[in-house]
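Some notes on the structure that comes next.
Shown here: the complex without one of its protein chains, the others still in place.
Labels for the chains are A, B, C and D, by order of writing; each one numbers its residues from 1.
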Amino acid sequence: MTTYIVRRTLMAIPLLFIITIISFIMMQMAPGDPTALMMDPMIKQENLVAYKEAYGLNDNVIVQYVRWLGNMVTGNFGESLIRQGVPVSALIVARLPNTLILMLVSSIIAFLISIPLGVISATKRNSLTDYSITFVSFLGIATPNFWIGLVLIMFLSVHMGWFPTGGVSTLGEPFSIWDRIHHLILPAFVLATADMAGLTRYSRSSMLDVLRQDYIRTAKANGFRNKTVIFKHGLRNGLIPIITILGLMLPSFIGGSVIIESIFAWPGIGLLFVEAAFQRDYPVIMAVVVIAAALVVIGNLIADILYAMFDPRIEY
Amino acid sequence: MGSTSFLEPIQQKKISDSREQETLLEVRNLKMHFPVKAGIIQRTVGHVKAVDDISFTVKKGETLGIVGESGCGKSTMGRTLIRLYEPTDGSVLFGGTDITKLPEKELRPLIRRKIQMIFQDPYASLNPRKSLGNLLNEPMKVHGLYGNQKERDEKIKELLEVVGLHSSAINHYPHEFSGGQRQRIGIARSLVLNPELIIADEAVSALDVSIQAQIINLLEDLQEEFNLTYIFISHDLSVVRHIADRVGVMYLGKMAELADKDDLYKEPLHPYTQALLSAVPAIRSKGAKNRERIVLKGDIPSAVNQPSGCVFHTRCPMKMKVCETVPPQFQEARPGHFVACHLYD
Amino acid sequence: MGNDPIFIDESQNYIHEPIGKVMLRKYMKNKLAVIGAVLLIVIIGCAVFAPIIAPADPSKQVLVDKLSPPGEKYVLGADNLGRDTLSRLLYGARVSLLVGFVSVAGSIFIGTVIGAVAGYYGGKLDAVLMRFVDAVISFPSLFLLITLVTIFEPSLMTLIGVFAIFGWTGTARLVRGEFLSLRSAEFVLAARTLGIRNVRIIFSHILPNAMGPIIVSATLGIGGVILGEAALSYLGLGIQPPTPSWGNMLQSAQNPQIMLGAWWYPLFPGFMILITVLAFNFVGDGLRDAFDPKISE
Amino acid sequence: MTSLLEVRNLKTHFKKGKRVVKAVDGIDFEIRKGETVALVGESGCGKSMTSLSIMGLVPSPAGKIKDGQILLNGVDLANSPEKKMYKVRGNDIAMIFQEPMTSLNPVLTIGDQLMSVITYHLKLSKKQAEIKAVEMLDLVGFSDPKKLLKDYPHRLSGGMRQRVMIAMAMSCNPQLLIADEPTTALDVTIQAQVLELMKELSMKFSTSILLITHDLGVVSELAERVIVMYAGKIVEIASIDDIFDSPLHPYTVGLINSVPKIDGEIGRLQAIKGNVPAPGAEIRGCKFASRCDKVFDRCTQEMPALSLMDDTRSVRCFLYEEVGVE
Partner (left out) sequence: ACSDGEVTVKGEEKEGSQSETAGKLMLGTTAAPTLFNPYYSTDTSSSTLEGFMFSGLVTVDQDFNPEGDLAESWEFSEDGLKWTFHLRENVKWHDGEPFSADDVVFSYGIPLDEDYVGPRGLPFEIIEEINKVDEHTVEFVLSEPYAPFITITAQFEVLPKHILGDVPIADLGKHKFNTKEPIGTGPFKFKEWKEGEYIELAANEDYFLGKPKLGGIIYKIVPDMNTLMAQLEVGDINMTSISPQYIETANKLEEKGKVVVSSGPANAFEYIGYNLRNELFQDKKVRQALTHAIDKESIVTAILDGAGTVADGPGSPANWAFNPDMPKFDYDPELAKKMLKEAGWEPNSEGILEKDGKKFEFVLKTTSANEVRQQIAEVAQQQFKEIGIKTTIEVLEWSAYVEQTSPPNWNFDAMVAGWSIGSDPDPTWFWHSSEIENGLNYNGYANEKVDALLSENTKVSDLGERKAIIAEADGIVAEDQPNTFLYYVEGSLANSPNLHGPSYNASNTYYNLHEWYIE
């Protein structure tokens, strides 16, 4: 097990390497640089030139990349170009937990809601229930996230006053779990909606697949009640392919978090990425890309481990 | 691999001499090992010795039956013979040419034309997106046979008739045919390039008994008509007995026994062959005594972790000490009757 | 002949039924898919005939009519620059569908070629290509989009290109999977034993059989792109004005004043996106059934 | 011997769009206590549907028992509510299937699967169930049943799995065991082991067996009586000796003659010409008429009845009509 994890992690290194190269090239291709922010009559061009020089922005791309990589390997993401003097790692440390918790909770929500729906849909195939669930989940697929988010804020937060309007906690309040949860519900739910719909579809088809299997017939022939057959014999098998989907879903979760974090003023790495991308804060961009990719790799690793836990046929 | 026996050297030589002339295919020490990947990261943990050091010859016009239980390497052997797999070792001489080392280019006019294959699954072996005419036409076109389309159409019609299909079927797609009909299409396609050798891998196993009989009869008729040579692979001993001239019995990638069919069925030498034959459930006639059945214990070992010595020793009712350590030689125990067993050393 | 004449099946009256017909029949059995197809035809019709149907020039501004509610003058109201929403919706359909179709066609093409090569040849080539795919996939899509959109000058072509570049990985994996299993299918082995060359096997033998999943993923992909365009619009990186697209129409409405005061304005583009994505998904579902030989009629 | 199971005029139909596939088209037969009856016929003739109908497991909503009765000890199963069937399945009637590789749930241990059946039907405690499970596994020839309980199916070979299936089926001491092609997927040497085992168990527990197969060799090894089906109808019922020595129905004759024999040479196989009619095809007259070499006019006009020849024998063919009427 440990060796497996170690090996998987080692295998991820070339992947991360490719990703950083792609990102670096793309970044260098993007027009503009951090000085674009400094549009001010009182700024002298020479100052900007000196600034670029000081931050090595005028160097050859390869030199820049190698320098960056060298730092990265020693665990040093460098310093922000915009927030001068602030180590990128500090920004990441401050932001990452927020994103992680948002992703975690929203995937839990997505799973808790969509799997039962998918199972119901599959067992009542082609019934009115099935069609309704299908329709609602397509509705979820087709409604842009930002739209759901804004509408919910306007109605549930502002109009009804049920939820806070954004942020991770109430300002100035001492830490309280309930307060955190209260802030988390809406953004997590909205982030979940996009994938919830897809997940429902997946679990439906996965369950349908399982219900066709021979061992289901065996269970029925053994006289087990329908419920037992579905939940004891079917569900666990049906979950196995969904675990893989979990791994595949991660990138979209991270991507989707950009918008959700922005709408809900949720200070996560998605938001950090957008800010940094617009400001051309290269070290921050690179760091977020690496972190996000690493998250995906870790997510897939977890999915694989879960997969092996759920499916005894897989051995290390 | 010849015989190592010193008995009757002259006679043996004669036999092999006279056979030499008719030999169409000669397989020498053929090996096909697949790497085994395991775990989620798929690293190679060993090798399946799917075909492990097999030698035999096939004479022109005969039918060599290959039997054995599931996973013993029958299909792999068949596929390796026509280079669908690149053999790990050994050579395959077809009409004197070693085809294991030919580049694909030279292979095409020779092997891809002269050796054909009929596949087990009549449903899976026909491209569901191609019409019958298309299926039969394409190979001729690729090989540049028969100058124009008209001649090819003629040939297709002729072939359909030979295999017992109506020529109106030409525009139909595989899904429109029954299993038996599809297998006929498969046979027609294998004939389209006028091959000399046909490898039939479980060609009738997927068919219902009544249809199976039709196809077996068809294959026999075709052999007679076109002077075909067959390697007939099957796990059904009754069918092989019916169709083959000589029969090879495989076990775990190795040839356990090879002999004329009558020799083999009447007087099997290898304990495995004996058990295999006795295990076949037979239709007994009224009052007939039950045959004595040898029920083998245990399962077939995995092809990855093959037992040392004789691969059959773990299940062999007549196991000796030597069997556990020394692999037996495949040798001619009786004239034309080869066996790999220490009982006949 | 030496062949028993009884074997010629005189009684066989082959009912010739082309595959297309069978698939159509399977498709028609899925009611939602039929509804989806009808919707799509209507939407595509709207897009194609927009210049004929549209009551007004979609970029004609009557600033004083800003945010007019639906009524006689503007059937579906007017937008924040006083343009006719219905006309913009119709023209927007052109853009949204065009972006959807073309970029998905592009990504399907790239994905199919890469997936086919990786799946058919396998081995090292496969490993290298798939690592690359992994890398692109691990890059969260929206990040990639944002970066790409900032690199290239924004235009319809850029957007299409960006979606194509970002969308191909899924197809590549899918196609690779199909090829991986089909390359050892008996009919492919049969083709090889008949001496048919690899390129021909890939394109003429395997690809047609892998078409089902590809088409399904394409239909789902189009819906995804239409939504993606809306998301990019949210970040201000979508289609260039004044060209209307459903995404940028929706985006220009995300303002409490409009969402609460002129609720109809975002409603219509939102509705169109919903309907279109729904339709594509339904059609995809239907096609999945139609193409899957395992699903019997 | 009294009859355990009596099937009367069973019709199981499938709806396929507008067409109706009469998978089982009015069959009658009985199985007596302790008897092994084989059901043979070509693929698609309705063997599995017959067995699933008995189990009440016809895939719905496409398939449905249209008509008929299935009497187990005189109680009609065809018309009993699902709730009641829960108690019958696995308890009174057990079933094993063709595919041992896929018939066990891959994510549950052998012990889980076996013991849950035992606790469910026999209402035993977990401990008792384990003892029973070990006993059953021992019975089907496993040397280390305790260890096996903790194993997952994928570690077992096909033969071992089929033995587990048999243990599971026999664990509640059913009165009837339905075995749908139990050995088709197995190798000959393994098949021999399983057949041997089934023989033993049926003797030991005097369980009745409905053996479904298309392998006449297997029939000959195991069965006492044979029911031959063709296209949803029974064409012949006979004792094992009669059927091989003097088959009556031309289809039965063809079936037996088209099988190559392992010991005994036949110059040329006597194949039955043509194909099985497509499912759902509307055929007037005898369904076998188009393939029959003894066909005459009447055969294509009307359907012959299944007529009783003697105590143990019935056949559906005009050739034997004068002998007796049903």
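Heads up, the rule we're going with is that contacts are C-beta pairs under 8 Å (C-beta built on N, C-alpha and C of every residue); 3 or more make two chains touch, one makes a residue touch a chain.
Every value quoted in this text rests on a predicted model; they were computed, and no experiment measured them.
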Item to check | Touched by the hidden chain, restricted to displayed chains | outcome: A, C
Checklist entry - Hey, which of A:V168, A:L199 or A:I243 is the one touching the hidden chain? => result A:V168
Item to check | Candidate in contact with the missing chain, chosen from C:P51, C:G71 or C:P256 | outcome: C:P256
Checklist outcome for this item: Had the left-out chain been drawn, it would touch chain C at residues 59-61, 63-64, 66, 80-82, 149-150, 153-155, 235-237, 240-242, 252, 254-257, 261
Checklist outcome for this item: Touching the unshown chain, chain A contributes residues 30-33, 35-48, 50-51, 54, 79, 82-86, 90-91, 94-95, 98, 150, 153-154, 157-158, 161, 164-168, 170-174, 261-265, 267-268, 271-272, 274-275, 278-280
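In this text, only the chains that are shown with their structure count from here on.
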Checklist entry - Among the chains, which is located farthest from chain D on the basis of C-alpha centroids? => result A
Checklist outcome for this item: Averaging C-alpha coordinates per chain, one finds the centres of chain B and chain C separated by a number of Å equal to 47
Item to check | Intercentroid distance (Cα basis), chain D paired with chain A, Å | outcome: 53
Next on the checklist: Quick check on chain C: which residues sit in contact with 2+ other chains?
Outcome noted: 4, 7, 9
Checklist entry - What residues in chain A touch two or more of the other chains? => result none
Checklist outcome for this item: Touching chain A in the complex, chain C uses residues 32, 131-132, 134-143, 146-148, 150-151, 223, 227, 230-231, 234-235, 250, 254, 256, 259-260, 266, 270, 273-278, 281-282
Checklist outcome for this item: Listed in rising order, chain D residues that touch chain B in their complex are 42-43, 157, 159-160, 187-193, 195-196, 214-221, 241, 244-245, 254-263, 266, 268-273, 275-276, 278
Checklist entry - Which of the residues in chain A come into contact with chain D in the complex? => result 213-215, 217-225, 232-233, 236-237, 240, 310-313
